[in-house]
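Note that one protein chain of the assembly has been removed; the remaining protein chains are unaltered in position.
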Amino acid sequence: MAEPYAESPLATYTEVLSRHSVPGRIDIAERPFVAQVDVRVDPKSPAAERIGTALGAMLPNQPGEVAVAGELSVLWLGPDEWLILGPEGSQETIQDTVNAALDGDHAAVVDVSANRTILSITGPKTRELLNKGCALDLHPRSFAVDRCAQTMLARAGVILVCRDTQLPSYWVIVRSSFARYVADWLADAAVEYGSGSG
Amino acid sequence: MMLIPCPWCGPRNEIEFHYGGQADVHYPSDPRSTSDEDWAHFLFFRDNPKGVFTERWSHAAGCRRWFTVHRDTVTNEIHPDDSASAARTVTR
Amino acid sequence: MSNEFRLADRGRIDRDRPIRFRFDGGDYEGYQGDTLASALLANGIHQVATSIKHGRPRGIMAAGAEEPNALVQIERPFPEPMLTATTVELREGLQASGLPGRGQLSTGDDPARYDTMHAHCDVLVVGAGPAGLAAALSAARSGARVIVAEADTEFGGSLLGSGETLDRAPGTEWVRRATAELAACPEVRLLPRTTVFGHYDDNYLVALEHRGEQAHSRQRVWRMRAREVVLATGSHERPLVFAGNDRPGTMLAGSARTYLNRYAVRPGNRAVVFTTNDSAYAAAIDLADAGVEIAAIVDAREVVSTHWASLCIERGITIHADTAVVSTSGTDRVSSAHLCSLRSDGSRTPSVRQVVGCDLLLVSGGWNPAVHLHSQARGSLRFSEDIGAFVPEQDVRSVRSAGAAAGLFATSESLRSGAEAGRDAARAAGFDAEPGRLPRAEKAPVLASRSVWLLPSPADSDGSTRFVDLARDVTVADIRKATRAGMDSVEHVKRYTTLGTAHDQGKTSGTLSTGVIAEMLGRDVAELGTTTFRAPYTPVTFAALAGRDRGDLYDPVRVTAMHDWHVEHGAPFENVGQWKRPWYYPRPGEDMETAVLRECRAARESVGIQDVSTLGKIDVQGPDAAEFLDLVYTNMMSTLKVGRIRYGVMCTADGMVFDDGTVTRTDEQRYLISTTSGNAAGVLAHLEDWLQTEWPHLRVYLTSVTEQWATIALVGPDSRQVLSRVASGIEVGNDSFPFMSFRDGLVAGRRARVCRISFSGELAFEINVPWWYGREVWEALHEAGQPFGITPYGTETMHVLRAEKGFPIVGQDTDGTITPDDLGMSWAVSKKKTDFLGKRSFSRADTARTDRKQLVGLLPADENLVLPEGSQLVDTAELPEPPVPMLGHVTSSYRSAALDRGFALAVVKAGRDRIGETIYSPVGDRLAAVTITEPVFYDKEGARRDG
């Protein structure tokens, strides 16, 4: 039987993405296999508080807020929905931690690690590149570090995370089935900056 | 391109939303004892005012929450007095 | 001789960068900084085109986007129809020709790229003339984020062409400093060559940037969201209506001044100037000082400005007051202007008093503020008697007009109003702004203008050569015909005559025509008003609006984890919503039918494998999950045992089938439901809608997990053996792993959830693994299946297999008018539940009919016949005269390998009561006899599903 192997949604796109990156201007790359756990719980419930304690960071209650606890990031997705990002392979641990904290209270804890993948976009041209298809105001005044937003990038729904306003650097978290579309779209948009050669 | 005030995510472009039409159309408490006429009105008949309309939107590309706004159907202006809390309470 | 009319000094052209171009077959030279129009004029060419209706020669009337005449067809670098020579930037190798009215599209594909950019700002300034620059400065200095969009290639607006001085230096010097200061502000974005062409709700403005033929994208559409907007869009000079007012050599006075000062072009040798206001005098003086002989200034006003009069006297220019040009002569170029006194002494009918020879006739009937964007922003207009034009009545919330766009024509006024508008806008956006110091502009006293619409016309009484809309060849005669036909609104006259419907959308003719109509009807201009201003302000190419959403990026292509495998194995794909699904897997030399028959046989006789990852999957959790599912499915889900699976149907509230799929109870308070591939998002939205807005008390959370799982259907009598070879921790035997249940275990070494569900009637397993392992597990199963001749199959075979079992496909066998009962699925409709979505609608008079269209099977008498899907069904062997009563139609139809014949599913009126009967289907030009049957054709007793 063939050797076991895992394939991220953009596994076959590594070369395409690097070819469409331009040193010093724009860098596009997949961050595969990041653990992702979706948590639904009443933010005012004791359970929510216990989850926060267990994770080491309270579930952010401000729209678009990202809480960071060690290797974990907790993204606000909705008034009772969060997405926990963790290192590759940590999805089980995260679910165990949260479930333990729930202690049977009403909530939903769902492993969605493979449901989406992450594109990291970095470099001076990043905001311009994204604004070719993203209607959000990405100015640091409006979208600062550790802010996230669910919105549209071109014709795909994405979660956008601001990782760094200086470089700047953003994460585009996209549904696995849309990943190639978004990658193709980004690559095409980056051609203007001298990418795609060779 | 209207700027729709999602009470959670803030103002976003119209294309991020799903339109739900008239708000506060309640599901009959006991459908079995509802007459065909009343049932038809629940299913198909909606207000269609020229002026302020109390309507539902869902932030489909965002937090997926449904909410209520008051919009003028002539100017598309959305009533500024839509407080988040009011908007967040929504019924069909 | 080239550039004969080019002046040696002045102008903003770069004489060191000559540009060769071709027009109407002739080769010419111009300079960097020229427009096609200025280059043509520099070469002594006035006639550019012929008019659309009467084929009259037409010249260059204006120097900007308002040009009504000088239409050209671009031939190189790439064919583009109907641009105005006055807005085409001259570039090397440009080839164009005059356009008689209709443009030509290229049959070759446009090689250029177009794209889109979103932008946000506190203050958007539209127009970079004196008002716009002043506005931008006061806003930018406050730290506000400012975008300045200017249609022209460079900033400065009227200052570029007027040669005015500011602070006793050339106005262009101030423009340079202002632009430099703005460019130095980190929060300011300057967009030359960018026309804001539309204002939409909530200050969403769209603009077109011309980035040049060499640029990465030729044109870019800016989608701008501005908190505040300053409209400094300037104004358009108005022509005057007299006989032969369309002859080449007739030009707007302000435009002539622009050609002179900006492009160093002498538009003629001997000019007559006909005006109703002061502005034309400045043009006359500039031209005179540049060596153009001003044969006469004809002023419609009784009294003329002493200020300008004295300047004229110094230059020996004669002024005819209270006089009009009433006609011209000339063939391809104006050769003389005919003057007539306006002094009305009752009796005498006006007659031409004087004929003045000229090769240039400058006209100015006043100026129309460019109120287009103000009006699009729902700003109201009023008619100002002072300037004889429509001006913004008052600013709209967060949209301010300044300078000429607000009817303030003096440069000093433009600067002031601009600076104030910029300050107010910035303040409204929350910044502490001040107007700041403004440069001093020369202030000439302004004498009121005279609004003149219809002039006396001794030469042309019927008005057939007095043009109101040059672009559409609409004359005074045409308008009179319309009003005499009973038309008494501007809209009707516009439609009767096509006034204002040309490329320029009436920029020069709009107010003028209103004035003429008003005078004919004896009504007020103010009362008549304008027609509606609509986007775009200037024409926009289709391709620019399409942007980059072209080709593969037109709409997202959604693929599964196994997509590349399907490609490598030669599958053609079917679009299912945005998904690409393998349709079938032809072997060399196979056509579709052969391939599908082979795939079907494999699934029924040995084993087949299909990628079903595209099915929507929703995780439903919470103490009230069971109650919730009971409300949204027609059948009972609360009674489903943990570990078991049930097929479910969803209806909309009006009782029509909406979606279907399986419901798997994975825990006491947790379910996983599946949806059809194309409808996953729709179902989730539907469920969230009811959950949030009707049953918010239910403690349920919905999470979409469609792409979390790659799902593989292993189908056929040998599927159990294949699975057993790669599965561990799963008892695959029928007793330990019964139909409609699931097991968790390892498949090919990966943690998997295996479900025993079947859409084919055969023994089948559905293997779910995280997306990452999809291809790996697929290949492992494919390998393990080799001894059994495992056969990958696509959507077509899946459709045939399910049809043989009478399983309907929502969206194919239903069309939004079909109830579960119509599908023969009453067994899936709970009688116990007090209510669920759709239940109440079933008892409506029409929905309760027993003779509704019902899903049945059809067997053509001709066993080889495969009825075309969509065929209609009738009762009679002979077609009566139309309209022919129809019984229903064929929803699914295939050739069956198992039955070795054609068969179909159909919806037929009262079909279930007519089983066994023969009806007919028109196929081509014959009527095919078909027998109505049960919809289940294969393994009626369901013996095969357990293997």
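General remarks:
Letters A, B and C name the chains as they come in the text, with residue numbers starting at 1 for each one.
As a working rule, contacts are C-beta pairs under 8 Å (C-beta built on N, C-alpha and C of every residue); 3 or more make two chains touch, one makes a residue touch a chain.
Note that contacts and distances are computed from a predicted model.
As stated in its UniProt record, the chain not included in the shown complex is "Sarcosine oxidase subunit beta", which appears among "NAD(P)H dehydrogenase subunit B", "Sarcosine oxidase subunit beta", "Spore germination protein KA" or "FAD/NAD(P)-binding protein". Seen in the complete assembly, the chain not on display touches B, C. Among C:522, C:551 or C:916, only C:551 touches the chain that is left out of the view. Of the candidate positions C:7, C:321, C:886 or C:899, contact with the hidden chain is made by C:886.
When the whole complex is considered, the residue among C:4, C:109, C:591 or C:941 that touches the unshown chain is C:109. If you put the missing chain back, the residues of chain B touching it would be 1-2, 14-15, 18-19, 21, 36-37, 39-41, 43-46, 48-50, 53, 55, 71, 73-76.
Considering the complete assembly, chain C touches the hidden chain via residues 50, 52-57, 78-82, 100-107, 109-110, 112, 198, 200-201, 204, 206, 221, 223, 473, 481-482, 484-489, 491-492, 495-496, 498, 501, 503, 505, 532, 534-536, 539-543, 545-547, 549-552, 554-555, 557, 574-575, 654-655, 811-812, 815-817, 841, 844-847, 868-872, 874, 879, 881-884, 886, 889, 891, 922.
Here is the rule we go by: only the chains that are shown with their structure count from here on.
Taken residue by residue, chain C touches two or more other chains at 223, 225, whereas all remaining positions touch fewer. Residue positions of chain A with contacts to 2 or more other chains are 135. Those residues of chain C that touch chain A in the shared complex are 115-120, 145, 216-217, 223, 225, 548-549, 552-553, 555-561, 564, 579, 614, 619, 621-623, 699, 701, 703-709, 726, 748-750, 770-776, 779-780, 783-784.
On chain B, the positions that touch chain C within their shared complex are 1-3, 13, 18, 20, 27-28, 31-32, 34, 36, 39-40, 42-44, 56, 58, 60, 64-66, 75-76, 90-92. Against chain B, in their complex, chain A makes its touches with residues 63-64, 77-79, 81, 135, 149-152, 157.
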